[in-house]
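Right, I'll just put the structure down here and ask away after.
Partial complex: the chains shown occupy the same locations as in the complete assembly.
Going by the order they are written in, the chains are A, B and C; count residues from 1 in each one.
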Amino acid sequence: MNKLKLGLPAGSLQNTTLEIFRKAGFNIQIGDRSYYPYIDDEEIECVLMRAQEIPRYVEEQVLDVGLTGKDWINETAADVKELTDLNYSKRGLRPVRLVLAVPNDSEINSVEDLEGKRIATELVESTRRYLKEKGVNASVSFSWGATEVKPPLLADAIAELTETGRSLKANQLRIIETILVSTPRIIMNRTSYGDPWKRKKVDRMVTLLKGALLAEQKVMLKMNVHSSNLDRVIELLPALRKPTISNLIADEWVAVESVVEEKKVRTLICELQEAGAEGILEFPMNKIIP
Amino acid sequence: MNKLKLGLPAGSLQNTTLEIFRKAGFNIQIGDRSYYPYIDDEEIECVLMRAQEIPRYVEEQVLDVGLTGKDWINETAADVKELTDLNYSKRGLRPVRLVLAVPNDSEINSVEDLEGKRIATELVESTRRYLKEKGVNASVSFSWGATEVKPPLLADAIAELTETGRSLKANQLRIIETILVSTPRIIMNRTSYGDPWKRKKVDRMVTLLKGALLAEQKVMLKMNVHSSNLDRVIELLPALRKPTISNLIADEWVAVESVVEEKKVRTLICELQEAGAEGILEFPMNKIIP
Amino acid sequence: MNKLKLGLPAGSLQNTTLEIFRKAGFNIQIGDRSYYPYIDDEEIECVLMRAQEIPRYVEEQVLDVGLTGKDWINETAADVKELTDLNYSKRGLRPVRLVLAVPNDSEINSVEDLEGKRIATELVESTRRYLKEKGVNASVSFSWGATEVKPPLLADAIAELTETGRSLKANQLRIIETILVSTPRIIMNRTSYGDPWKRKKVDRMVTLLKGALLAEQKVMLKMNVHSSNLDRVIELLPALRKPTISNLIADEWVAVESVVEEKKVRTLICELQEAGAEGILEFPMNKIIP
């Protein structure tokens, strides 16, 4: 039987990833300390591993496909195909940024000032490449973690991944530059990408994942409208997708249904009321395939 | 730009409050140790603080609007407008009561018996006011917490907030009177209330919050009914809101939709089956704006 | 007033059971250390107890009805009526199995090899009965827990409940036989079963519980279809339940609704797209009463 080997990131992206997969229709069960979780699709074999390692294992064809961050794809410079950029931001996960930071009272204020300085980071390659582009010579060395406490004794600056900047701030560090912004990606190696069965399997998975992510940003509204108000109500609803209209038992009334952006509902609902809509109901959805 | 300053209660009401706001369409993110959470509405600025302090800060116009309990509005005697009473009870939060309690074996059995006694409480003003109304003289003193272990050595009675009475019971205390029953309220100061922009902003927020709370008590039922049974089925459904009826592909059948009280579903479903309804589906909702 | 006494299992089944009841429409609140939880149905009285004890208490008519595992019904050999087998597997709870296990390096490879050996177990009766059926004489003794660390010093084999086999594996044990497979059941004693009021009350509860469990395995799909594609789309949808069709505001389009197996959605959605369906939406449900 054909099998697709899928690498998923352990750690900070793990829970959100599993929930998105579940909404997309894939149940993944992780046992205690198990790195080979069970997925309810016989054609897929899952491995849970550090996001750092996924690009390499995809490139080396140990895995067909992986979900990891742009940061580690960049750092490993792995020769892989990026299929899609998954937008997790609605789930409270902002993009991660790789930034250069220095002590608040440092005299370093720009990339140029790093000339000849010592930089500690977990992403040595990305940092070196960036400095090279900028024409700056500096000593970049690998840090095993707790990087933000290294300056000023052990380093002059650091290159560190950060979501909110809070940990940098707490360590009295100031951001001077953003090297890259990273979001989750689906990657394949070129061999698997060329295999029609694997390609189709991944494409469908991507369709379902994006449908699940889209559904988190929208809701279904359903309301009763007297036929005399129908035009005014229809006008308020998004043009792209045609609203569904059905007759109510009471003659002059129709039921109108429409999918709208969740964040517009806050103002839309009141406008709909003013336009004559009644009994407005809002429903959650699992997936939207446009 | 206009800004609305909103105070939300930290502590026991916090999680429920944030979830209701989320269902109402406002995403609020709290960072570690942060008292100034992020809300995804640029016109609102949030502050998280003790429920006790919200009435005062609203009154003093540091905040425009706040969510706090009736207990602390009463205790602080703050001069504020109460806009609405939010019913959290469906979420497992019963109203809090301020009660007078005495040791199980005390000879005190009514408010009158408190004449000349020592009462420990966190709500000194509410307790004093209540006793004064009843014409009882007693020494009411402020307690910093662990009030329920004060009797009999350090106090003769206590006035304590309680939801279930369990902690009082565990400390061998008996309730002799209820001073007040408290539920969450939205309050504004009179100046902000008089500002049309702020007033409209708060009114919409209240509409959405109440819609979210209402949706927790109702579900949408959808069922297939043969046209010969339609009248019997319609009769069982709530009269107020008109059910939606649409035709099925099979000629003699229609689909009927109706919103009903969740707690009536237990009996209604079986009655609907007996009346000829088939394939009954129950859907959750996010919001209901009647 | 008529009262139904209902026993629910504390421990590993507890949270899942309470959630299923909630979806079925029964809110059950458990206070700290309370074994008599509150249920929002005045005609029911709940007791929370060890699954082991429920069969006996139902048999002895202390309880009218109970939810417990087949394992303990078997072990206690209680004379009760089994009403239904609740399928919790969609919720990540696989059936529990009672297995015979021996150390990896043991010479015991089958039930027959247990002749004359020492077996430690928490389910003495089930184990003895099984061995007797197989014609094997062995010494079966009760173990208070931590059974899997008993071999080889304290026992030659164990009979142990296991869901995943992980704990056995971690203790270097190998499964040689499965004695029984257990799933949750609703049981009544014969007297309560003969009481028409109690019987009807339980039947309705079972209908609602099964409706809630069924809803976890299905979703509602809703899509727009041009009338020229309608036949191809309808053909893809499950035959049993008639899809609902309603007209859209745009002339040539209809909206089609259908309930489908969640695990088929993964492939169905793409087939529907290919057949001309657009704007496919997927909705969760609370209950399905077929």
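Note that contacts are C-beta pairs under 8 Å (C-beta built on N, C-alpha and C of every residue); 3 or more make two chains touch, one makes a residue touch a chain.
Values in this document were obtained by computation on a predicted structure and should not be read as measured data.
**Student:** In this structure file, how many copies does the full complex comprise, given 3 in place?
**Tutor:** 6
Following the convention adopted for this analysis, only the chains that are shown with their structure count from here on.
**Student:** At the place where copies chain B and chain C touch, is the share of residue numbers found on both sides over half (same) or under half (different)?
**Tutor:** Both copies touch with mostly different residues.
**Student:** What's the rotation, in steps of 5°, that superposes chain A's Cα atoms on chain B?
**Tutor:** Rounded to the nearest 5 degrees, it is 120.
**Student:** Two or more other chains in contact with one residue: find those residues in chain C.
**Tutor:** Expected reply: 246, 283-284.
**Student:** Given the complex with chain A, which residues does chain C contribute to the contact?
**Tutor:** Listed in rising order, the residues of chain C that touch chain A are 92, 164, 166, 219, 224, 246-250, 253, 255, 262-263, 265-267, 269-270, 273, 278-284.
**Student:** Name, in rising order, each residue of chain B that touches chain A in their complex.
**Tutor:** Touching chain A: residues 24-27, 29, 31-32, 40-41, 204, 207-208, 211, 215, 220, 234, 241-246, 257, 259, 283-290 of chain B.
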